[in-house]
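Heads up, one of the protein chains got dropped from this complex, but the rest are sitting where they should.
Note that the chains are named A, B and C in the order they appear, and that numbering of residues resets to 1 at the start of each chain.
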Amino acid sequence: MDALTLLPRIFDGVTGLALLLLAFWALASPRLFTGIVMFVAFGLMMSIAWVRLDAPDIALAEVAIGAGLTGALLLAALARLSAAQPAQESTSQSVKRKQTLRLFRWVPALLLAMVAAGLAYAVQSLPPDSPGLSADVAANIARSGVSNPVTAVLLNFRGYDTLLEILVLLLALISVWTLGGLSSRRTVSAGPVLDVLTRVLTPVLLLLSAYLLWAGARSPGGAFQAAAVLAAAGVLLLLAGWRPHPRLTGLPLRLVLVAGPVLFLAFSLTTIATGRNLMEYPPPQAGVLIFFLEAAATLSIGVTLVALFLAERPPDKEGQ
Amino acid sequence: MTPSEFVAAVLLIIGAAFFLAGTVGLVRFPDVYTRLHALTKSDNVGLGFVITGLAVQSGSWFVVGKLLLIWVLVLAAGASVAHLIADGAARRGVSMWTR
Amino acid sequence: MSAAHFFALVGVGLFCLGLYALIVRAHLLRKILAVNVMGSGVFLVLAALAKRTGNAAPDPVPQAMVITGIVVAVAATAFALVLMLRLVAETGRAKLPDERIE
Partner (left out) sequence: MQLFDLTLALVLLLTLGGGVWRALRGPSPADRLLAVQVFGTTAVAVLLLLSQALDNAALRDVAMVFALLAAVTAVAFVQRAWPEEGADHDAE
């Protein structure tokens, strides 16, 4: 076997092993903080795995969400957790019980080893070559309005997936608000360096978000990646101490949140009313329609993610 | 091997050496400030050499521009983060290593 | 073994690792991490199986589903974290109630 076929295999092997080890330490390290650090590193390693699997679209999404959002979400939650719950001693009774429980850990371990063996056998017995739906996508890509097959699937062939996903995000935010949200925390003042960093990075991030949205039609990118970068800009602003003006968190915020879903729903209803299938684009206008729907989806998803990070419930009416 | 390929290879190897040195420093240095110092070497110089080497390889001005943009962004973010961590550690009274 | 099958097996490993931690770790934040690792394992299996196309471009349909899944996972994580913090605010513990201890 020559070096040019062997080397990628070694690379894949190292990546796979690193994934398993990082996941193990994320779940097994004694400190929560170490676990979170390992989980963030795990996400970064996942993006290398996506690259090796010829999935740059997924790599972009993983990087944008893993580097920008997940770490910030988990660390902010950990901070609130330590503020709410000072370190507590375990009672001797619970320690004893823990020890008994630890003795019986081999039961789930054994069961899961069997599950793993079964799943591994199932994966191994799948045929090595299976084009799946790629031939169908390739046959219809010219009518979809975009040339990036992943964007074509997300926005055209299976546009209802994206519609439902936006609704799921909105549902998550509504659930957070229904729980009463979290009380706002004292803001640590940003200091001059972070202040300048935020001022420089935020416009660049907005530009990058717009670029990914625009590039998604023909190369990796698209609404989700753009939205994740947009959300990262918002998270950075929140971390630097910026808060939206109260006048913006009432009706304007809610209008932005529902802009994407409403536009998608309106479009779906229009396609049905004009005798087409659900979300079947008229081929000549497909490219333009997809772009506008994606732009609205980007804005709504991005703002929803920022609101999920903030997790504060805005007042129902001004002055209340 | 053409001269430009040779130059690219040398630059890339220097870059990788800086990454290696940064990792050794991260493992071996005694406190958070010195480790930060080692880390910023791989950030700035290591990535800088790797990017210069790749720029020599690429043969397209568009790619060179993008690579330089990436380097500038990493520099700005890395320097700011290094300052934030060092400043935070100093304000929390993390003691410095003395011989 | 092809790269596709190898990464699919890694995905299976991640799923089982996450499921085990979900069962044995008591802290809720750790359980949230465990569910995320399980999700990553599933995504890895999906995207790896999409690559069984030889040298041609991989199947875009599973890839699109994984992208949707990643965004849904982060939203679900955010919601789960808020749920956890509410539970801590109510009970003072970041663990699920266990009657036999109290």
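Basically, contacts are C-beta pairs under 8 Å (C-beta built on N, C-alpha and C of every residue); 3 or more make two chains touch, one makes a residue touch a chain.
Computed from a predicted structure; not experimentally measured.
> Pick out which of A:L27, A:A217 or A:A232 touches the chain that's been left out of the picture.
From the options A:L27, A:A217 or A:A232, the contact with the absent chain belongs to A:A232.
> Counting contacts across the full complex, list the positions on chain A that touch the omitted chain.
3-4, 7-8, 10-11, 14-15, 18, 21-22, 25, 29-34, 37-38, 40-41, 44, 47-48, 51, 56, 59-60, 63-64, 67-69, 71-72, 75-76, 78-79, 81-82, 85-87, 185, 188, 190, 194, 197, 201, 204-205, 208, 212, 215, 219-221, 225, 229, 232, 235-236, 239-240
> Which residues does chain B use to touch the chain missing from this display?
5, 8-9, 12-13, 15-16, 19-20, 22-24, 26-27, 32, 35-36, 39, 42-43, 46-47, 50-51, 54, 57-58, 63, 66-67, 69-70, 73-74, 77-78, 80-81, 84-85, 88-89, 92-94
Following the convention adopted for this analysis, only the chains that are shown with their structure count from here on.
> Walk from chain B over to chain C along touching chains and report the minimum step count.
2
> If every chain is reduced to the average of its C-alpha atoms, which one ends up farthest from chain B?
In terms of C-alpha centroids, the chain at the greatest distance from chain B is C.
> At what distance in angstrom does the C-alpha mean of chain C lie from that of chain B?
Here chain B and chain C have centroids separated by 33 Å.
> Quick check: how many Å separate the C-alpha centres of chain A and chain B?
Computed value for the inter-centroid distance: 28 Å.
> Starting from the mean Cα coordinates of chain A and chain C, work out the distance between those two points in Å.
About 12 Å separates the centre of chain A from that of chain C.
> List, in ascending order, every residue of chain B touching at least 2 other chains.
none
> Where in chain C do residues touch two or more other chains at once?
none
> Provide the residue numbers of chain A that touch chain C in the complex, in ascending order.
Against chain C, chain A makes touches at 8-9, 12-13, 16, 19-20, 23-24, 26-28, 32, 35-36, 39, 42-43, 46, 49-50, 52-55, 57-58, 61-62, 65, 69-70, 73-74, 77-78, 80-81, 84-85, 88, 91, 93-94, 97, 101, 105, 108-109, 112-113, 115-116, 119-120, 123-124, 126-134, 137, 149-150, 152-154, 157-158, 161-162, 165, 168-169, 172-173, 175-176, 179-182, 222, 224-225, 227-228, 301, 304-305, 308-309, 311.
> For a test of understanding, state which residues of chain C touch chain A in their complex under the given definition.
Within the complex, chain C touches chain A at residues 2-10, 12-21, 23-25, 27, 29-30, 33-34, 36-37, 40, 43-45, 47-54, 56-68, 70-72, 74-79, 81-86, 88-89, 92-94, 100-101.
> Quick check: in the complex, which residue numbers of chain A touch chain B?
By the definition above, chain A touches chain B via 191, 193-194, 196-197, 200-201, 204.
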